[in-house]
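Every protein chain of the complex appears in place save one, which is left out.
Per-chain residue numbering starts at 1, and chain names A, B and C are given in the order in which the chains are listed.
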Amino acid sequence: MNEASPGQPAQLTHVFPIRVYYEDTDAAGVVYYANYLRFAERARTEFLREIGFGQAQILEEFGVVLAVRRCTADYAKPAFHDEALEVHTRIVEIAGASFGMEQNVFRDGELLVSMDLRLVCMTGAGRAARIPEPVRAKMAGYLVETS
Amino acid sequence: MNEASPGQPAQLTHVFPIRVYYEDTDAAGVVYYANYLRFAERARTEFLREIGFGQAQILEEFGVVLAVRRCTADYAKPAFHDEALEVHTRIVEIAGASFGMEQNVFRDGELLVSMDLRLVCMTGAGRAARIPEPVRAKMAGYLVETS
Amino acid sequence: MNEASPGQPAQLTHVFPIRVYYEDTDAAGVVYYANYLRFAERARTEFLREIGFGQAQILEEFGVVLAVRRCTADYAKPAFHDEALEVHTRIVEIAGASFGMEQNVFRDGELLVSMDLRLVCMTGAGRAARIPEPVRAKMAGYLVETS
Partner (left out) sequence: MNEASPGQPAQLTHVFPIRVYYEDTDAAGVVYYANYLRFAERARTEFLREIGFGQAQILEEFGVVLAVRRCTADYAKPAFHDEALEVHTRIVEIAGASFGMEQNVFRDGELLVSMDLRLVCMTGAGRAARIPEPVRAKMAGYLVETS
């Protein structure tokens, strides 16, 4: 939460640092395409933890889990071994049982990969559930208006 | 190439079997969302190898590599440990320097995850390049018309 | 079960094919060292399934799971992208609550990585448990005498 994307107040964009290790790369010399989704999960988890919704906590308190329902990744430029990256995460939509997130991976301010995700709120039994009111209210304070 | 998606001739849809091992799952008890992109890469690689375009071969012969430029994954239903899945792969568009693929993951005929990918043809130096004519001609024979 | 290691009857050594995909390699151009343990799990799982002990089955029937307690991996030579490898798996020791396996990765008959594993039988609650008698009896038929 300590840095802003252009045109957004700092506190609405969560910034998470990633160091690229050998495990993240492939023989083409770049970060393997599926691994950006791993980076995104780490960043998302820390964002939600910071605003008060650790995954263990919302399961215990409200009986729900968050699951990725849809994910689009746009690979503009590659990242390489040993580089320092940042994942910028924002909440861009809040619906009844789901919400939208935008997660962008930057290297020195340059956009490498942009991801759009839809997460759904689910019961332990795997059925869609309304986002619990306290979670929705808290999230609303972090909602970024994108036109 | 031994099984058809509904309404498609068998030979245009490549079918690749996947067994789900512990490595593929997570503590939520299901296949981790990023791992479907690993499954898709395996299936895609074998499809292209079967139609004559192993990755080592097109690099050597034409000096190009194929890279994922965009990927959308729709997670309809979860897959579980030890299940037998299938990845169905089809070519759905061929453009100048890129082509579109559809990759769907099934369990016993039930669609679990559908992925749409755009792959680009690139030089070793990382610049977009036209799909080499022999590759394009061969691919065209596998193009599926989707409306 | 269709091929022998030198000096062993075919039926005691389980042979599992592995194709190396980009996901398995790293920017050093070789298979990433941790991924041989993923290959080994796949091979082990299929070996145990073939001799009648699928993991779901022994949990259901005997209430136990198998967990890796110790693993040693010796990396003699690297494997590369797109290569066809084999994992050769053998049972080399059977004790009260644990057993020993040897898992070797070959490329065209050349040994690349050799792994020694100790697996323990555990209750769902995580305590060591004796190997169920039917499992032990079946395993004994596959025990390889090593010096």
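The working rule: contacts are C-beta pairs under 8 Å (C-beta built on N, C-alpha and C of every residue); 3 or more make two chains touch, one makes a residue touch a chain.
Bear in mind that the values here come from a model prediction, so they are computed numbers and not experimental data.
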Among the options C:Ile51, C:Val68, C:Ile94 or C:Leu143, the absent chain makes contact with C:Val68
So which bits of chain B touch the chain we can't see?
22-23, 25-30, 32, 34, 80-81
Mind listing the chain A residues that contact the chain we can't see here?
19, 21-23, 38, 41-42, 45-46, 54-56, 81-82
Across the whole complex, the chain not displayed is touched by chain C residues 28, 33-35, 37-38, 41, 65, 67-75, 78, 126
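In this text, only the chains that are shown with their structure count from here on.
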Touch graph across the chains, line, ring, star, complete or other?
complete
Angle of the rotation mapping chain A onto its copy chain B, from a C-alpha fit, rounded to a multiple of 5 degrees, please.
180
Report the inter-chain centroid distance for chain A and chain C in whole angstrom, where each centroid is the mean of the CA atoms.
37
What is the distance in Å between the mean C-alpha positions of chain A and chain B?
25
Euclidean distance of C-alpha centroids - chain B vs chain C, Å:
29
Multi-partner residues of chain C (each touching 2 or more other chains)
22-23, 81
